[in-house]
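Note that one protein chain of the assembly has been removed; the remaining protein chains are unaltered in position.
Just so it is clear, A, B and C label the chains in written order, and each chain counts residues from 1 on its own.
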Amino acid sequence: MSSEDKVSMYVFPKWVNRLPIYFLLGGGALFVGIIFVFWYWFSPKHLEVGYMPTQPIPYSHRLHVSELGLDCRYCHTNVETAAHANIPTTETCMNCHSQIKVDSPHIKKIKQSLDTGVPIQWVKVHKLPDYVYFNHSRHINAGISCVSCHGRVDQMEVVHQAKPLSMSWCLECHRAPENHLRPAAYVFKLDWKSPNQKEMGMRIKEAHSIRPGEDCSTCHR
Amino acid sequence: MSVMVDDPSVRTPLVLGGHTFASVSDAVCAPVEQKAPKWWVASFAVALSLLALLLAMLSKLVWTGVGVWGLNNPVMWGWDLVGFVFWVGIGHAGTLISAILFLFRQKWRTSINRFAEAMTIFAVMCAGIYIAFHVGRVWVAYYLFPIPNSMAMWVNFRSPLMWDVFAVSTYFTISLLFWYVGLIPDLATLRDRAVTKTRKIWYGIFAMGWRGANRHWQHYERAYLILAALSTPLVLSVHSIVSFDFAVSQLPGWHTTIFPPYFVAGAIFSGFAMVVTLMIIARKLFKLESFMTMHHLETMNKIILATGTMVGYAYAMEFFIAWYSGNPYESFAFVNRAFGPYAWAYWTMISCNVIFPQLFWFKKIRRSIPAMFVISIIVNIGMWFERFVITATSLHRDFLPSSWFYYSPTWVEVCQFIGSFGLFLTFFLLFLKYLPMIAISEVKAIMPEADPHHHGGDHV
Amino acid sequence: MTSQRVIGLLGSFPSPAAVLKAAESLRDAGYQRFEVYSPFPIHGMDRAMGIKDSPLGWIVVTCGLIGLSGALLLQWWVSVEAYAIVTSGKPLFSFQAFVPICFELMVLLSGFGAVFGMFSLNKLPQLYHPLFRKQSFLRATSDGFFVSVDADDPRYSQVETADFLTSIGSVTVETIEE
Partner (left out) sequence: MSSIDQPTWRSIEEKEGDVSVQPFVDREFQDGASVLDEGVSRRTFLKMMGASLALAGVSGCGMVRRPKQFIHPYAVAPEGVVPGESIHYATAMAIGHHVTGLLIESHEGRPTKVEGNPLHPHSGGAAGVWHQASVLGLYDPDRLQKPTFKKEVSTQALYLDWLSSRLTDAAGDEGASMLVVSEALASPTSHRLLAEFQSAFPKAMVVMADPFGADRQVGALRAMTGSSVVPMPRYESIDCLVSVGADFLGVSPDALRATRAFALRRQPEHVRGMNRLYVLESHYSLTGTKADHRFRLKPSDLERALVQLARELLARAGGSGLLQSVVGSLPVKKVLPQAVVSAMASDLLSPNRTSALVAGDEQSPFVHGLVYAINGLLGANGNTIDYYRFPSAEFATSDAIRLGESGLKAAVAAMASGVIKTAVLLGGNPVYATPGDMGFAQALSKVPHTVHLTHYHNETSAACGWVLPRSHYLESWGDAKALDNTVSIVQPLIEPMGLSVSDVSFLASLLSDATAFPSDLDAVKATFQGSGSAKDTVWRQWLRDGVVSKGTPTDVPVPTTFPFTPTPVSRSGLEVVFYPDYKVLDGRFSNNGWLQELPDPISKLTWDNAAYISSFTARTLGVKTGDMMALSAGGRHVDTVVMVQPGAADGCIALVGGYGRTVDGRVGQGRGFNVYPLRQTGRSFVSGATVSPLGRTYVLATTQQHGSMEERDLAKQVTVTEWDENPHFAHKKHAFPLTSSWKELAYDEGNQWGLAIDLSKCTGCNACLIACQSENNIPIVGKDQVANGREMHWIRLDRYFVGSVDEPEVRHQPMTCLQCENAPCEQVCPVSATVHSKEGLNDMVYNRCIGTKYCSNNCPVKVRRFNFLDYHQRNPQSVAKRRQHLFDYMREPDPSVQKQFNPEVTVRMRGVMEKCTYCVQRISKGRIRAKNESRALLDGEIKSACMQTCPADAIVFGDIRDPKSRVAHMKSNRRNYAILEELHLKARTTYLASISNPNPQLVKES
């Protein structure tokens, strides 16, 4: 046979017939895999939750809140009245630390900030996109506890993000606030749990006619 | 009219030059198997450089912003949407020829449908480019698809643009499948004729191991029939939906019930014109006159004449309704079309689309290659202007005179449009070089010898 | 070569007419597992071979219905359940606006049904087939007309079937090995 004939007689080996099915299965698996990767790994639930940067001063919420029993509002003074839950001023720290642990190096740092007036540079943990306008006062006054969005900060040695803070996550609550509403008295009691949250939430919802906005302009301006 | 119909007693042969089955294969496969002629290399180079131009313009667009186009406040759509509708329109002839003519058992389609389908696919690609890049933030264009997301946001199914997304992508997919299914037996032919191992393997892979078994032919023909049956309403729906982009809005000059039928007619019109243009070139260069016969061309010219007249009728009807409806904004919009700042565009459109095609009433012109070549190009120009007139003139003067403004394109828009031809031609030339541009098996099937009850057909 | 198992016979015929006759005679002779190969579909061959109608239509209808209902479901769920937002003061379930997409998705899935259904019915892609090893069979996609009879056909016999093929006008008869 001439080489050309040989070439023109080229025939795929038999095993090739099995390839299509492999490709089919492999492709399917890949497709599902990709969806999973995006669905799980690329979702705020995974990307955002657990962000725990090291802060310039290792302030322990656990110590100050759980053990010393500071109220959230002692430092985050404006949380009931303003959109921003302010980070305390250096002054606030010095209210106590002008007496307590004055010679700890960190307290020295704080002292220095007070003297120079140069702010302490805290690392931002809970970050919403800049086109989202969240108002702390509204949520606090409506009876949404800190814990609903920030988790058990009172138990955190170092603050980390506990919730995804994604839009779908926000909507969950805006569409069914009864799952989080609680009496004003317990808003700052992070360890408090209602035995019958749903039923109680419903009551509060009715009582204060709480209708969380679901319009775009509720959060976006 | 006797001119329009063939006399059944004397059917014009669809394949000339005493071809046998083998010689059909030889003739059609020749361009694929011989090495590329000089003209091909040359024109491919041109096509590639135009494609580069397109890419350059698109990058500039994305980089700098939609502002590189001449769009302004009242006229938010310009050459972008015009280009989109223009290419989609061209994309219609292919499926139409394959599907509708197939359903009507028009045997003459066989030697041109492959050609036209290819054209369809590449034209729709150009259209897709336009629809994708006309948005202000291409990088979030994925918002257009109903994908579950952590924002819990969904799309708006009431928007004609959303319909477009589905219609155009469906149309592209179906056309591609249709085209590929048609190709399979011919790919097998190429595979079996192949003399080098690479060709064997590549054509072999795409032929999927086709061996012409009758059981295969059975399912194959059924599948082909069904695809044709699906594509026919599809092709009509797609351009109707494209027309909804305008018709569903409330802008005077857009908000018209006549749009769907009139857009479809226009699409067929421009599509056939483009096919004629390309066919004339291809049959000459590849010496395929015996397959793409004068009879084919003439029949297509008749369709161009028919659809051109429909389009003309639509133009007239728009005016009548605008006046008859007694809606001042409506009537102003149309008077403004014909006598406003964009009158030049309007009259170009009228002369190209309504007046010139009428020449096809004369058999001489209908059958004269140069004449039909010129007219087919004129028609395409005219159809581009139709879209421009609809888009720009309606927008630039709407309800409040305070917002009236004039729109003229920038060099970016122009170059991008020229560039889009680069995309089209690049793919088309590749098609001409590597795939059989005529459906071999179908042509064989319509040869007299193919009929088992035909006698003295076998040469052995 | 000789070591290989014989799986059938391949006869070649000069013309569509001839191969059609051949098919009829094979059918009449009671053969069931035989196949005809031609570069293009031959009119009336299905009857000649006595094979039943293609079920493809049903596959397509099913897919089409899935597409249609899926589209409707998706649009209803999105606009009424998942993302109930007022647009242009229209009702949430403004079905008129949903028609186009329902249609498109129906066509799309039907199309998939037709194409991939055809592939699966034809068991394609199947890049390897014993016939491809036959030099003569290359003409099957050009101007060759062939009939193959499978070895596992009840009426099959290496010698008689070969003779029978010749008797019904087969120009050449070859054996097909695995």
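Throughout what follows, a contact is a pair of C-beta atoms (placed from the backbone, for glycine too) under 8 Å apart; a residue touches a chain by one contact, two chains touch by 3 or more.
This is a predicted model, so every value here is computed, not measured.
Of the listed residues B:Pro160, B:Gly209 or B:Gly382, the one in contact with the hidden chain in the full complex is B:Pro160. Set against the missing chain, the residues B:Ile100, B:Val135, B:Met294 or B:Met317 yield one that touches it, B:Val135. The set of chain B residues touching the chain not shown comprises 63-67, 70-77, 134-137, 139-141, 143-144, 153-156, 158-162, 165, 245, 248-251, 326, 328, 332, 395, 398-406. Where chain C meets the missing chain, the touching residues are 83, 85-91, 94, 97. Although one chain is hidden here, its contacts on chain A can still be listed: residues 41-42, 44, 46-47, 50-53, 78, 81-84, 86-91, 113-114, 116-124, 127, 129-131, 133, 135, 137-138, 141-142, 208, 213-218, 220-221.
Here, only the chains that are shown with their structure count from here on.
The mean-CA centres of chain B and chain C are about 30 angstrom from one another, to the nearest whole unit. For this pair, chain A with chain C, the centres built from the Cα atoms lie 57 Å apart. Multi-chain contact residues of chain A, defined as those touching 2 or more other chains: 8, 12, 17. Of all residues in chain B, those touching 2 or more other chains are 152-153, 204, 209, listed in ascending order. Those residues of chain C that touch chain B in the complex are listed here as 14-18, 20, 23, 35-46, 49, 51, 54, 56-57, 60, 74-75, 78-79, 82-83, 87-88, 90, 94, 97-98, 100-101, 103-105, 107-108, 110-112, 114-115, 117-119, 121-122, 124-129, 131-132, 137-143, 171. Within the complex formed with chain C, the chain A residues making contact are 5, 8-9, 11-14, 16-17, 19-20, 216. Residue ranges on chain C touching chain A, taken from their complex, read 85, 125-128, 132-133, 135, 138.
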